[in-house]
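Everything on this sheet refers to the single structure shown next.
Shown here: the complex without one of its protein chains, the others still in place.
When the chains are written out, they are named A and B in that same order, and each has its own residue count from 1.
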Amino acid sequence: MAGIFRRNGAGDAPARYSAPQLARKGLTGEEWPRVWRDHEIKPAYDVIIIGGGVHGLATAYYLATNHGITNVAVLDKGYLGGGGSGRNTAIVRSNYLTPEGVAFYDRSLSLYNSMAADLNINVMFSERGHLTLAHTDSALRTMHWRAEVNKLQGIDSSVIDPDEVKKLAPSLDVSTHPRYPILGALYHPPGGIIRHDAVVWGYARGADHRGVHLHQKTEVLDILVEGGDGPGGKGAGGKVTGVRTNKGDISAPIVVNCTAGWGSLISNMAGVKLPINTHPLEAAVTEPVKVFLPTVVVSGSLHVYVSQTDRGELVFGASVDPLATYSMRGSLSFTEELAGHILELMPGISKMRLLRQWAGLCDMTPDYSPIMGFTPVEGHLTDVGWGTYGFKAGPVSGEQMAECIATNTTPKLIAPFALERFSTGQLVGEKGAAAVGH
Amino acid sequence: MLLVPCPHCGPRNQSDLRLVGATVPRPDPNATTPEEWGDYLYLRDNPADWIEETWYCRAGCRRYFTLTRHQGTNEFRNPPMPGDKVGTATYTTISVGSSGSQPGANIEPHTTGGAS
Partner (left out) sequence: MTERLQPQSGEVIDRSTPLPFVWNGKECTGYVGDTIASAIMANGHRIFARSMKYHRPRGLLTADFWDPNAFVQVDDDPNVRSGHRLLEVGVTVSPQNVWPSLDVDVKAANQLVGRFLSPGFYYKTFIHPQKLWPAYEKVLSTFAPGGEVDIETPLAYHDKRYTHPDVVVAGGGPAGMAAALAAAEAGASVLLVEHEHGLGGHLRWGSDEERAVAADLEAKVRAAGVEVLTDSTVTGRYEDNWVGIVQRSHPIAVERLIKARAKTLVVAAGLIERPYVFAGNDRPGVMLSGAVRRLINLYAVKPGERAVVFSANDSGDASVADLERAGVEIAAVVDGRTTGNVIATHGSQKAIKSVELSGGRTVEADLLVTAVGWTAPTSLLNMAGDRPVYDPAVARFFPSGTPDNVLVTGGLAGDGTLDQLIEHGSATGSLAAGRAVAIAHRLQAATVRAAAVEGAEPDLAADVRTPLGRDPHPELFRSTTHGIVDYSEDVGSKDLVSAAKEGYDSVELLKRYTTATMGPAQGKLETVNTVAVLAEARGETIAEVGTTIWRPPYAPITLGALAGRIFEPERVSSIHPWHVANGAKPILAGQWIRPEHYGDPAGEVTNVRTNVGIIDVTPLGKLVLDGPDVPKLLNLLYTNSWNKLDVGSVRYGLMCAEDGVVMDDGVTGRLSENRWLMTTTSSGAGSVWEWAENWLQTAHPDWEVFVTPVTTAYTSINVAGPKSRELMSRLTDIDLDPDAFGYMKVRTGEIAGVDDCIMWRIGFTGELSYELHVPAGYGLHVWEALLEAGADLGVAPFGLEAQRIMRIEKGHFIVGQDTDGLTKAPTTGLQPLIKLDKDDFVGKPELTWAMEQDLPVLVSVKMTDKTIVPPEASQIVRPGTNEILGRITSSRYSPTLGESIGLAQVPPELASAGSELTVVLTSGERTTAVVQEHHAHFDPEGARLRV
């Protein structure tokens, strides 16, 4: 298949970001070149990627970088990074429960680690350590389970006692009187937070300069398929010929669904039904205060996670809303539960003020694992169903999807995430891992 | 806080109820195939449109009933009256939110809906 791919004319060499460049531009008043360019939409591309978030952009970037495939368009109905990539709480970690999960996310973490150099942009990866608190015996047992699996995979992860927890995060109440006492925690030093927008922009800029076309405000209305056994020639056995957008039809033999929140709707356009329910995931941020929380803190039992940005804001997240919906309106009850739970953990911050709340959409699958790779429609590939884990998996997903597209074979790392597993009963063991979360 | 039209209790705060999931017919357990059973377990319609789904009034009348809701706007259509048909047995593997009442929710690595 690789033979069908062509190169787009690459653009000017990207402007290097560096301190000397900043100094020079500061002195001369010279402007920075555009971070990415606008192009006319071509009538045909080799690969169309739907979704200009971290997954879609990373896929495009690695197609161009690792495989020399540059006749690629990324379409987004809004602006780049406006979906889950810009709404998540930007936590990265690799302390999952199963070996497959650990290997996958560890690859992602290592790509995040070298990202600043690879993409020549400071993604502000703050490797500040990640604490998952245990409030019950059974939770502590699960933390041990994860720690033991992690250690066998060479991941820095261990269970620590309340005194050590207190040293790492002094604002936590580790006394025995709370309703949810802190009995210990899973400590994962390589976990941390990252500037999510910078990751999106870095991949976009890298892809653009290798010739990929980025088309914002370009909404896919239909996926064009012929020869399938479903209505309109769609569905199993069919072959992708392109997409219909609000700006016209575009031909392409390969159309990749890299969306979140609309994953099942997009693949439905090709006649592919996905086991996905869409749920909102809410998040919130406080006003800034001087930095006092040095680590990422997660409590699965209390459905809350929190970190403090360098700007001093606390960023909170929780579990997905139980109501399956495409509505992204925030709810008051989310902020109430969140505040109640966070004060359970850190009673000293009751005077901090919640400044803003927002929601994103999560495509939840039955085993909390993604649906990646080929579908029964030739040329239609998916990288969807990420639930609440999409951001941390962005780099590795892009790398693996690019390989999948370029080689027309499923890479080993994503083989467990094939769509077929739901009819063969081979659910991913991360059902457990994801469930204990964050 | 959505108002959910319970046919027995009247409009109630969403927190009083639990969304069980989209209604799906249960295949004949003695004649089904793994593919058909897999669809029954895992595949649900997920349109940004009207959808029939089962609700459980957990803090009120403790009845299960079927409502039609728009998954884009969360609007309910034609709330049923008591005695209207209720949903066929539904099975939802996705244990979400903090309801904690999903069957099997006591099974340890399954206790919380995932999050980032």
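Everything below uses one rule, namely that a residue touches a chain if its C-beta (ideal position, glycine included) is under 8 Å from a C-beta of that chain, and two chains touch if they have at least 3 such contacts.
Bear in mind the structure is a predicted one, so any value in this text is a computation, not a measurement.
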{"item": "Of A:Ala58, A:Leu109 or A:Val149, the one touching the omitted chain in the full complex", "value": "A:Val149"}
{"item": "Positions on chain B where the hidden chain makes contact", "value": "1-3, 5, 7-11, 18, 20, 26-27, 29-30, 32, 34, 37, 40-41, 54, 56, 58, 62-64, 74, 79, 81-82, 86-91, 93, 100-110"}
{"item": "Touch residues of chain A, complete complex, unshown partner", "value": "17-19, 21-23, 25-27, 29, 31-37, 78-82, 86, 99, 113-114, 116-117, 120-122, 124-128, 135-138, 141-142, 144-145, 147-149, 151-153, 159, 170-171, 179-181, 195, 197-198, 201, 216, 286-292, 310-312, 329-332, 335-336, 338-340, 342-344, 346-358, 425, 427, 429, 431-432, 435"}
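In this text, only the chains that are shown with their structure count from here on.
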{"item": "Inter-centroid spacing, chain B versus chain A (mean Cα positions, whole Å)", "value": "27"}
{"item": "Chain A residues within the chain B interface of the complex", "value": "88-89, 91, 97, 138, 141-142, 145, 264-265, 273-279, 281, 300-301, 303, 305, 317-327, 331-333, 337, 364-368, 387-389, 391-392, 422-425, 431-438"}
{"item": "Residues of chain B defined as touching chain A within the complex", "value": "1-2, 14-15, 18-19, 21-22, 34-35, 38-39, 41-44, 46-48, 53, 71-74, 93-99, 108-116"}
